[in-house]
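Note that one protein chain is taken out, while the other chains of the complex remain in position.
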Amino acid sequence: MNLMRLLRGDTDAPEWYDFPGGVHPPENKTQSLRGPIAEFPLQEEYVVPLNQHIGAVSVPVVEVGESVLTGQVIAEAAGFISAPAHAPTSGTVTAIEDRPVPHPSGLTTGCIIIRADGHDTWRPRTPWAHLQDHHHTDLLARIQNAGLTGLGGASFPTAVKLAADRNHVDTLIVNGTECEPYITADHALMRERPQQILRGIEVAHELYDFRRILIGVEDNKPDAVSALRRALTAIPAELEARIELRVFPTRYPSGGEKQLVYLLTGQEVPAGGLPTDLGMLCHNVGTLAALADAVFDDRPLISRITTLTGNQLPWQGNIEVRLGTDIRTILDWAGYQPDPNRAERIIMGGPMMGFALDQRQLPLVKATNCLLVPTEQELPTPPPAKPCIRCGQCEQVCPAGLLPQQLMWFAQSHEWDKAESHHLFDCIECGACAYVCPSHIPLVQYYRFAKGSIRREQAEHRQSERARLRFEARQARLEREAAEKEARRRQRAEAARARQAEQATTPTADSSPADPVAAAVARSKARKQASQSAAGRATATVSPGAPELTREQLSARLDSQRRRLEKAEAKLAAAAPEHQKAMETTVSKLREQIHKTEQQLADRPEREA
Amino acid sequence: MIILWSILALLFLAALFGALLGYASVRFKPEGDPIIDQIDDILPQTQCGQCGYPGCRPYAEAIANGDPINKCPPGGESTIQELADLLDVEPLPLDAEHGEEKPKQVAIIREDECIGCTKCIQACPVDAILGAAKQMHTVIASECTGCDLCVDPCPVDCIDMVPVETSIQTWHWQAPQPDYKLIATDAGRSGEAA
Amino acid sequence: MTDNAGTITRNGLWTNNPALVQLLGLCPLLAVSGTVVNALGLSVATLAVLMGSNLAVSLLRHYVSDAVRLPAFVMIIAALVTCAEMLMRAFTYELYQILGIFIPLIVTNCAILGRADGFARKNPPLPALLDGLMMGLGFGAVLVLLGAIRELIGQGTLFANMHLLFGDVARGWVWTPIDNYPNFLFAVLPPGAFVVTGLLIALKNAIDSGAEARRARAPIERGSKRVRVTGKIT
């Protein structure tokens, strides 16, 4: 395409750049676009999971039994990369407990359960009319408190993205691509509420003063494009001048953040980097609309637009639904009848990147952009995988320029180093490779497995490194302590010897100096005494604790040891049979210690006499 | 005459190569033994002593001196594999006499039963137990290597080893099972033929 | 370190067979195993050299310093190979001509140097001699087997040209199972040698793993070798 442009002599910056790879799965979007976005009715119970975003799990700030109002914060962000959660409606907190949540693991996590009172009473709100009236820090705090996360599916906390250094960011990329088949939540939003998206752009622009704002939409959404164009005429000219609406051919995964950046600007996000490294911010249209809600109306993220689709559902379309609504009731509302003849398959997200839910009774979360319930005809179960025939189709379609089959071999043989050197972590898990694989190998699962294993191994290695340091530090400490003890002992022995020598020499000096025999006898006696006392002290130091104890100290110790023995014996008598053995050893050890102390006490008078 | 020349030639060659060997042994003397550090880096540093050596580093030294690489139950198969790759030897199955590979564990003190004897503190190789004499002790779970050395010394048996449970945060995808292994004709006949 | 005779025998012939397990000396193994007679000729030469070198190395083991042991061993082996070469030239001249360069190349047969350095250097003469014998027999057995298979598949005969080694009495030993056999050159060429060797190794591994599976395992006391790392617990 770009070559054609070059041949025509068209040297202007192109409308869009061609990224490598990609696939064209059947779009299946029309069935959910027949009607307008429907409001989903209020329910009796809402389950709000505490980890609806990437980052630290938020911390509940309500207690069981507490009444909450719609939009009230019920869990606060825990750390920088985190987001608060809000009550989707007014009611009472009935429990804070682990519940299953939509996650490929099928595991449970902490959730706040709210029984609705049916009134949907809002907490007091303070709408803002003009952004200019408020300071940026207030604006950021308002965004932070609104619990916004990226609504495109990845759920990265929006406030964190919007905290990027404003001096380095000059471009806003608005992602209206929605390249994944079946999903039409963003499409419906752009079609029905384009002004809301533009108001969200206005908020971001207020923070960053963008040089240019690029809205990217695939060419399969002409009605959304015309709605956006109409809405663009109604905004201030200053802002409108910076906005470019770009339409490009439909191809999966043009909506991937990195692919979209390249599509619109021809620049590549550095490996392992973020669009901000290129001075760009990338936001989904849904996120921007929610941003406008949060800032102007003081309405935190308590609902979202979700697509209900798949031919197993009699009613297909988009609904605006409160977060925490039970997915089962949503599906029942859409008239879902499970097919008794085959395994149930409900996919959260689209057919390319979504995951199958293992049950229906799960809360709808911030990331739920679509609930897809396909029939066997429209999305057949993949046939059993065959061995890879190295056909290279996966490589042709990989939008990241990776070698998917090589990565698969490495994952299979657990060669993590090689997988990493083949840029495993640049894989965006779009699934294009697995889509075209003639052997139907679950390639993406291999990458996820490899990534998870590598991350776990890295964490384990960090931990073992810490354990090694702690072990070495402890060994060093023990050695030091032993050395110090030894030094002290030697010092004392030295001192004692000096004292003895003094005692021995003093009488010699006093007695008649002329008698050599007496002097010799005295010297030998002194030597003997000195060695004897040194030996005595040495034996004393063998027993742990204090080596140089006076009689008083020894008897005090004896008393305390006897008291402990009494207690221990009493405990032994009362102990449960399974603890008896341990107590017995304790008692016998105490007895031994007492015996030792008694002996020492018995030794002491002789030497001190 | 031929014999003489042959002997002379051989002697000359011997002298020449002898000198070369002597020079090489001085010039290229290996310094230290970094292989021990590399082995130590692979070992899981639980310091549990199950290998029969007091700590991971002594075992690393023993491996460098030719000890089998299959004596580390906490490291398990993956450590054996890594060691085999590093040392270019055949990976052996784990020697069961040294224990068996278990999922990662962490020690937990049942705190109301603790009598504050400090014995577990002395036993812990990585100082992961906090407490003082006659005070209740507790395990710093993030530092515990799961070596279970603290379990035996406890006079009142109040320490449990519990497997670390997978949470949503630590969970990750497992490798796909090749489908042809799931097909009925294979049932009960796992593995490759030799 | 000294093993008993049974272990040495088992090692040489099966468990640690130089050709099938250690994969040593593959060059002559693959190159001259086209017919039984070639294989047998080289086996005998290798066996003799191996025994001689093991004995010599073992006798000299206290006098050769560690730094120069390899040059010294090579020297010993080279001397012995030269002797073997001369003997073959004297008594089996035709075979000597057929085997050609592979007789002198016995010097570089890693199996010989390997046994000298790995066994004879650390053991008294008698076990070393036995080790040489058994390793040589193990190597030779594989070589002859390989030769037989390749001769049979490649040219459809067995024990052809045995007179080269055994004199005229052996002229009639040749056995031709199929008349007009179209020569299967692949087996005669080196790739065939690789394939047949591979199959022999596979066969040995299959037999071993079968035996392993049948053997009842001794009960193991789990964790019995643990030591205390820390603290004398009083």
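Each chain carries a letter (A, B and C) given by its place in the written order, and its residues are counted from 1.
The criterion applied here is as follows: contacts are C-beta pairs under 8 Å (C-beta built on N, C-alpha and C of every residue); 3 or more make two chains touch, one makes a residue touch a chain.
In this section, contacts and distances are computed from a predicted model.
With the options "Protocatechuate 3,4-dioxygenase", "Dihydroxyacetone kinase subunit DhaL", "Ion-translocating oxidoreductase complex subunit D" or "Phenol hydroxylase" in hand, the undepicted chain maps to the protein name "Ion-translocating oxidoreductase complex subunit D" (source: UniProt). From the options A:109, A:369 or A:439, the residue with contact to the unseen chain in the full assembly is A:439.
Of the candidate positions A:179, A:321, A:353 or A:467, contact with the hidden chain is made by A:353.
In the complete complex, the hidden chain is touched by one of A:225, A:269 or A:467, namely A:269. Annotation for subunit C: contacts to the undisplayed chain at residues 182-187, 189, 195, 198.
Residues 19-20, 23, 25-26, 104-106, 181, 258, 262, 268-273, 277, 345, 347, 349, 351-358, 372, 374, 379-380, 382-384, 386-393, 395-396, 399-403, 405-406, 422-423, 426, 429, 431, 434-440, 442, 444-445, 448 of subunit A touch the missing chain (whole complex, contact as defined above).
The rule is short, and it goes like this: only the chains that are shown with their structure count from here on.
Distance from the subunit B centre to the subunit C centre is 36 Å, each centre being the mean of its Cα atoms.
Across the assembly, subunit C contributes residues 230 that each touch 2 or more other chains.
Counting partner chains per residue, subunit A has residues 474 touching two or more of them.
Listed in rising order, the residues of subunit B touching subunit A in the complex are 40, 43-47, 55-56, 78, 81, 125-128, 142-143, 145, 154-157, 166-176, 178-180, 182-183. Listed in rising order, the residues of subunit C touching subunit B in the complex are 67-68, 71, 75, 202, 205-206, 209, 220-231, 233. The touching residues of subunit B, when paired with subunit C in their complex, are 10, 14, 17-18, 21, 25, 47-55, 71, 73, 96-100, 119, 122-125, 147, 149, 152-153, 194.
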